[in-house]
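Reviewing the structure listed below.
Yeah, one chain of the complex is gone here, protein chain that is, but the others are all in their spots.
Naming follows writing order (A, B and C), and every chain is counted from residue 1.
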Amino acid sequence: MSENSIIEVGDLKAYYKTRHGDVKAVDDIGFFVKSNEIFGICGESGCGKSTLIKVLYGLIEPPLKVLSGHVSIDINDKKIFLKYNNDVNNIKKLWWNEMSYIPQSSMNLLNPTAKIEDQFIEILRKVDKRTTRGEAKKIVQKSFDALGLPREVLSSYPHQLSGGMRQRVVISMATILNPKIVYADEPTTALDVVVQRGILEMMRELQRKSNNTFVIVTHDMGIQYQISDRVMVMYAGKICEIGKTDKIFQTSTHPYTKLLIESLPRLGDKSERRSIKGAPPNLLAPPKGCRFHIRCPYATQECIEEEPPLVEILHEHYVACFHPLG
Amino acid sequence: MGDTKLWGINSLRAFVKYLVRRIVLYVIALWAGLTICFFLPRLVPIDPVTVILSRVTATGAFIDPETYANMRKTLLYLFGLEGSIQEQYFNFLSKAIVGDFGVSITVYPSKVNDLIAKALPWTIGLLATMALISWVIGNIVGLLAGYYKNKIMAKAVQIFAIAVYPIPYYVLAIIFVFVFCYLLRIFPLFGSKGVGFKVSFSLDFISSVIFHSFLPALTLFIVNLGWWILSMRALTINLSEEDYVKFAEMRGTEKKIILNKYIFRNALLPQITQLTMAISTIFSGAVLTEFIFSYPGLGQLLWMAVSSSDIYLLMGITSLSIISVTTSALIVDLVYPLLDPRVRYEERHV
Amino acid sequence: MFSPSGVASEVMSMNYPLLETINLTKVFKMGGIFKGSSFRAVDNVNLKMEFNEPIILSIVGESGCGKTTLARLLLNVIQPTSGIIKFEGKEITKMKKKSEILEFKRKVQPIFQNPFESFNPLNTVSRYLYASALKLQIAKDKEEAKEIVNEALISVGLNPEVLDRKPHEFSGGELQRISIVRALIPKPKLLITDEPVSMLDASIRMSVINLFLKLKKESNTYFIYITHDLATAYYISDFVAIMFRGSIVEYGFAHDVLSDPLHPYTEMLLNSTPDISKKWTGRVILSGLELKEFESLGCKFWRRCPYASDKCKLTRPEMIEPKSNRMVACFRYQ
Partner (left out) sequence: MKNMKRSVINLRNFFLVLKSDVRLLIGVSILIVFIILGFILCHFSPYDPKRWGQVPRDVPPCWSYPLGTTSLGQDLFWLLTFALQNSLVLGITVAAVSTFTGVTLGLLAGYRGGYLDEITTFLSDVFIAIPSFPILVMLAALFLGRIHILMLALVLCLFNWPWPAKQVRSMMLSLRERVFIETAIFSGFGTIEIIFREIIPLISPWIFANFINTVLVAIGAEAGLATIGVSSLEEITLGTMIFWALRYQAMFMGHWWWIAVPVVTIIVLFIALFLIYLSISEIFSIGGFKK
């Protein structure tokens, strides 16, 4: 694995226990995230990407269950090694001080009966109970100024803010304590394009300024292309491909990534785009071998029988495919 | 920010509209209630004047026709039965508004207001205290039972609330009478003041009042408590699923803060609305409870009126109930917007 | 494509545009405690779809721009506050006779954004498919209805067995296809589709979009494609109308509008789209004043517009035609 990795995950299996059986949302995967980068995780709905970062953040509530896996988090040169079955609660100690989580944008993430400044003060007091109102306010004002958010937001109630402004407030909440890792799960879904761009740019700026790590999950390939440094593509609970964003979008090597990117319409290009035939498999009973083989035009007998391992085919470019495309 | 005020004015205008609508509703409900009060007795063939006069003649005293006619006239005046039905109606309404409900038949010539004035403090004292105490305690218990819904204690509380809430006030009152007054003989059965006590501020008097009003208070408390626990628990469970509570939990926020600032504060407003809707039920429950415990409030008075067909007393009590229930609901509804920041603060949209 | 009634109406209405709106406006009143305030969801919209050869017209805008309200107005499920909607020359809000309304439903059909909300969760999908054949008088009897429905299902690659299933037993993609099949049963002239692919996964999105293109070519169906996604709009449409805060600000051929935008808002939209062919450059200005934009006296975009002048604040720009086949509501081109 890489030298400057901040998160290293191995053997991770997280299933949803349901009446019909186990939904194998994340099935035996391992990867690493480098420090000081924006790491994107993408894939279609139900590929396990949201489950994955929930598990990474330690939000494990029934019916979700982690069967195996370990993660080591390297914060300020202190390595924290955790086994999921035993030490989940140790992750929670890092919450918000060392790592934070931006949930899917919703109109409803802020307490409707408290002013924005009070919600910030509450967070700052979590670190130091003696923080006075005045001190806390100063810290928040400074960070608002830096992000270009109007100060009058602080004395407002959430219902007085627009959806985009609320999500910007949420992001500044997630970064006010300067955590080393910020997870974001579809942070701009349901927002308008212009607002979406503004928020993504704000996140990128925050990351560049404080040199921390952002892990962004989104199904929108366009967003990944615009802001992530490296991208991981998931399919049916497995990793297909990890690599530098530009590389992935220019010359993807996994057939799924390639077909997916080819199917996306682009502005200024009317040439025919085709969907990938078929549909993603049911994760209650995923197919044997490569999980994409049913929809893959390049599949061979080997793909049906055996599961391709994730291998580094180029420097820092990982692919799980027996027949990677040139 | 030239036109940020636009929204402010808009919502202020909307708020005024809400107030006006609410007050109009109040006036009409009041008027409709009082009108029913006025017309119902007139649909039933009992003539109060004849009832009183026959009571006088029944004593055997001789009354000459002229005196008899005079008495009749006076009684008609006192009972507001002079003139056409319209005149009587407007007369009744104008008097009811200032709280004048005429003269009682049973304890003639006591004025109905005086009788009510004597009973009312007892009822209000009992009802308001108990409604408030059970609201506060029920909300706290319900909050905890909802947030820790999987704990055994919480389940026990839930079973208690489900078992207690559907019991009507008077049935619980009967059970308490049976257990405490008959089986255990701890509490007296009649009246809130021991015989011979006069209203005063002595310690004896106060302790006696508390002693005598304990069981009616307990009845009101327990039934109301069940209701507030159930509705607060349901609210808490719903609110715990809200995105902002989940987000606070994700931040590792202390449970104490989540319970207080995130759930309790947000549950309070709907609980206040519930209180408005419950006022009428609590009131009638209190009246019935008082009756069972012979507590000298409106309940006792109502029973007296019912058992002696004292129409004017009955009309007085009914009108007063309507006035007080609708008014208290109005007050809560008017206070409510002041507590809700979504109404208190104009839309700003920054 | 042979339907006697279709031929008759085509001949009759050759002089009219297929669809036309004149100063179409819808004002919503806010409920609850804020009763009394109101906003213009659709503000003076003029659209025209000529009856020459089938086209796909995209209406592009962000959430809250009134595009869904516009769709519902065109479908005659809500009534306009003012203005006129004409379909084949007839005012649709004035249709009273049952036969007229039936005729309208046979010619205009909707497809909605969320397939799971398009069907009552309690019923099997067959209920709606058969009804579309029988109640709209496409089939004479149950036998014929069955034939039509089966044929339609097979044509979009679905097995007729799916008829007995309830909505939650489908995947999003399958169910959206069912909802397209249902809309196709009466062989409509015009399909009004409101974000039909935004709930679908990227890998299957294009199959639905390509189906629309096929229908346009093979069945002479006209489309109104309502979306926030510029890339699919570019891919699918012949004409594009850009909608902002209830008004249409720019209109023209899809290629022209989306490669050479005239209105500053269109420009901003294009620059903000996370397209995979071009990385973003520069930064965007965000305002938090979205709702107030509905209330502006002048141009609704002036607060965010880099070119705004005092005139823009006070006067509402009219639609003008600075180039042939291009319409824009902006003072810069006067």
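Just so we're on the same page, a residue touches a chain if its C-beta (ideal position, glycine included) is under 8 Å from a C-beta of that chain, and two chains touch if they have at least 3 such contacts.
Because the structure is predicted, anything quoted here is derived from the model rather than measured.
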Neighbouring shown chains of the undisplayed chain, as defined at the top: B, C
Which residue of B:170, B:262 or B:295 touches the chain not shown here: B:170
Which of C:51, C:112, C:225 or C:239 contacts the chain that the document leaves out: C:112
Sites on subunit C contacted by the missing partner chain, in the whole complex: 72, 75, 77, 102, 105, 109-110, 112-114, 116-123, 128, 131-132, 134-136, 166, 168, 179, 182-183
Positions on subunit B contacted by the hidden chain, ascending: 25-26, 28-29, 32-33, 36-37, 40-41, 43-44, 46, 162-163, 165-171, 174-175, 177-178, 182, 227, 230-231, 234, 238, 277-278, 280-281, 283-284, 287-288, 291-292, 302-303, 305-307, 309, 311, 314-315, 317-318, 321-322, 325-326, 329
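Here is the rule we use: only the chains that are shown with their structure count from here on.
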Centre distance in Å when subunit B and subunit C are each reduced to the mean of their C-alpha atoms: 55
Whole-Å separation of chain centres (CA-atom averages), subunit A against subunit C: 33
Per-residue overlap in subunit A, given as positions that touch at least 2 other chains: 150, 153, 161-162, 165
Where subunit B touches two or more other chains at once, by residue number: 347, 349-350
List of subunit A residues in touch with subunit C within their complex: 44-45, 150, 153, 161-162, 164-165, 168, 190, 192-198, 200-201, 219-223, 225-226, 249, 259-261, 263-270, 272-276, 279-280
Subunit A contact footprint on subunit B (complex, rising order): 242-244, 246-248, 250-254, 257, 261-262, 265-266, 269, 340-342, 345-350
Residues of subunit A defined as touching subunit B within the complex: 57, 59, 92, 95-96, 100-101, 103, 106, 108-114, 122-123, 126, 150, 152-153, 156-157, 159-162, 165, 170, 173
